[in-house]
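Omission of a single protein chain aside, the complex is shown with its protein chains in their original locations.
Moving on, here comes subunit A:
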Amino acid sequence: MALKFSLLPALRYSVIASICFKLLLYPAYKSTDFEVHRNWLAITYSKPFNEWYYEETSEWTLDYPPLFGYFEWFLSQFAKWVDLEMLAVENLGYSSVATVYFQRTSVIVSEFVLTYALQAYIQLLPENKRQPAYAIAMSIYFSPGFVIIDNIHFQYNAMLFGILVWSLVAMKQQRFLRGAILFATLLCFKHIFVYLAPAYFAYLLRIYCLDVSHFNLNSLVRAIRWKNSICLGSSVIFVALVAFGPFIYLGQIPQLLKRLFPFSRGLCHAYWAPNIWALYSASDRALFLLFRKVLDNPVYAEDSASLTRGLVGISSFNVLPDIEPRTTFLLTAFYQLIALIPMIINPSHDKFISALTLCGYASFLFGWHVHEKAILLVIVPFSFLTLKDRRYLTPFYLLTVSGYVSLFPLIFTSPEAPIKYLYTFTWIFAFYNVFDDLAPVRTTHRVFLLDRIAHVFLLGFIPLLIFVELYSQFAMFAGFEFLGLMMISTYCSLGILSSFVGFSWLYLFT
């Protein structure tokens, strides 16, 4: 696809309007991730290349793959014109106005990757059939996830998901090599996308590297498209070499792996991401409190979970059996495999996107030490399927509402609270009405009762959020500071789990 710099009017307007809004977010709360990224700017700017992954003046060491390091180095070449102080590794917590403006601006500028990727997506369709594509692209562009995580909390997700969308567009165009290269690049930016890799691997293997028409057990060799496979393999290795090559040369790969995959963390993050383990932990807490009340057993006098609570999160339980990392890996792999099978049997682009979404779901729901932000790995691929037909809307609504609400605790300061609520609500209100309007009707196979239950469930978020916002005002809940967060993540995990079930059902059985 040829790069064109002119944007479609509707996209151009969206960019301008959202930039005006995001400028107003400059003075907003920023999390430690702001300092993390400032520190990376400083490390990549002022330290020699071979110290990047060894530097540890700040506790926020560089723990993204090398391409992101190169990206930070690139940014630092502009940062030095703005405020040299932000590039000093010793200046821990440095956040002058110029630094804030520079970093916030760099996020907004990097979002253009997403904008152009979405434009490419819209342009896949002829001009008179673009209405649904516009709706989907806008819903991604204006996603509350990006506003909350990138523009307030501070990260560069919109850019990274831009690369993902770009790769998906290439896959849709059957330019598999380009799609693979882009995805490999994305992996070298942020390795969390490895959760989606099984779908890519299986799909490319099936559709690009194997020739099923020649498949027979006697001559497996003929079933392989050698040219394609070699092209694919070498280009992916090339991307990996560009990113990791210098560190391989320096012999620092063990150190890199140690940084990229810190296995010392617990099952759940300090704030439970809304997955199956949140439900598990909640049941454990509930059973523990119950047992302590009912049974007069000294075993339950000591609260072992509270000992490990904190930065590392929860890794041991009071009542229920502890979960081993191996268990989570097996569960994730199992559900991912299930997702891949129909796609391998009967590959199509839609099946690929579905498998991608399910890979996201599986790793989010069953993974080890999942962050709530990883929900975007599910929401973004799912968005492209929303308007396939009406039945996808209910799981999509469950997913997006639960997913975005589960991001709310990231922003816990009072000035930004109304913005996170109102922005998300506006997004939901506007896009659900648009989607309802655009989704093609399919009157057969609709389970009305389940739709009703889903709507009631979604309405339940309103009293839940009001309660969580206000409960600290009531004295009777003193000593239960985590109750609000627990309730949010439990309720959200129910929503995400049921959307997973609904989506899997649609994918596997229709």
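Keep this in mind: a contact is a pair of C-beta atoms (placed from the backbone, for glycine too) under 8 Å apart; a residue touches a chain by one contact, two chains touch by 3 or more; residues count from 1.
Everything that follows uses one rule, which is that contacts and distances are computed from a predicted model.
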Chain not displayed: protein name in its UniProt record ("NADH-ubiquinone oxidoreductase chain 4L", "Glycosyl transferase", "NEDD8-activating enzyme E1 regulatory subunit" or "Trafficking protein particle complex subunit 2"): "Glycosyl transferase"
Option from A:Gln77, A:Ser96, A:Ser348 or A:Thr426 whose C-beta touches the chain left out: A:Thr426
Residue among A:Pro27, A:Gly93, A:Pro262 or A:Gly460 that touches the chain left out of view: A:Pro27
Residue ranges of subunit A at the interface with the undisplayed chain: 8-10, 13, 16-17, 20-21, 23-28, 127-131, 134-135, 413-419, 422-423, 425-426, 429-430, 433-434, 437-438, 440-441, 443, 473
